[in-house]
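The complex appears here minus one protein chain, its other protein chains still in place.
Coming up: chain A.
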Amino acid sequence: MKPVLIEVSNLQKSYFSEGVETPILHDLTFSITEGEFVAIMGPSGSGKSTLLHILGFLDRHTTGEYRFKGKSIDDYSKDEVARVRNEMMGFVFQAFNLLPRISVLENVKLPLLYSRVAEREWNRRAEEAIRAVGLAHRFQFDAVRLSGGEKQRVAIARALVNSPSVIFADEPTGNLDSRSGVAVMDILQALNEERGHTIILITHEAYMAEHAERVIHILDGRIDKDEKVMKRIRK
């Protein structure tokens, strides 16, 4: 049995605006073990992005408990939160979020800048991550000159560079054509299957979720279904 990475119990999240409480997530309880590939699926407005932000230490829940690697998020200091994001989490966004005027290599090195990894290691690590997503021929390209699919692969390399425990991917194919989308999903799946990275994918498309082993369906801020994927796409 693999250790539990993420443990959520009775998690609730509300936004407050001018004293009015708007609940987003209600009473969520689930756990994710290391090495799992989980898709969180739901229509827009279901609260799945908010959930990802909380899981990724980018936002805080209102009540309930969230334990990451056995430690409650409330026990992490501000700097520790930054450190966890840096060393244990990788993020892949729908909008890629690369810095446009610097090279692919520099973009991938970005997380190392804030890490404890020795500087002499940076280039080697970044190059390795870029190779892993199949872009070795693009090291010195400026990020703006890449196609959408390539950009997202660079973003994945950036997420990989610190060998995180978990990669959060928020609609990673949302801005891509279907072919590039499939390529990106194949990479994520390979990272999970071949390298054992835990991957949490947010999507609203059922066929994307089929790359995962497990799908948590969110509807109106509640878990609707939590099921194993029967016909997982084989690479």
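Basically, a contact is a pair of C-beta atoms (placed from the backbone, for glycine too) under 8 Å apart; a residue touches a chain by one contact, two chains touch by 3 or more; residues count from 1.
Methods note: contacts and distances are computed from a predicted model.
A single chain of the complex does not appear, and UniProt lists its protein name as "Multidrug ABC transporter substrate-binding protein", one of "ECF RNA polymerase sigma factor SigK", "Multidrug ABC transporter substrate-binding protein", "Nicotinate dehydrogenase subunit B" or "Cytochrome bc1 complex cytochrome b subunit". Only one of the listed residues, A:7, A:36, A:150 or A:170, touches the absent chain: A:170. Across the entire complex, the residue among A:33, A:115 or A:163 in touch with the chain not shown is A:115. Not every partner is drawn; the one left out touches chain A at residues 49, 53, 56, 58-59, 78-79, 82-83, 85-87, 91, 93, 95, 97, 99, 101-102, 106, 109-111, 113-115, 119, 122, 158, 162, 170.
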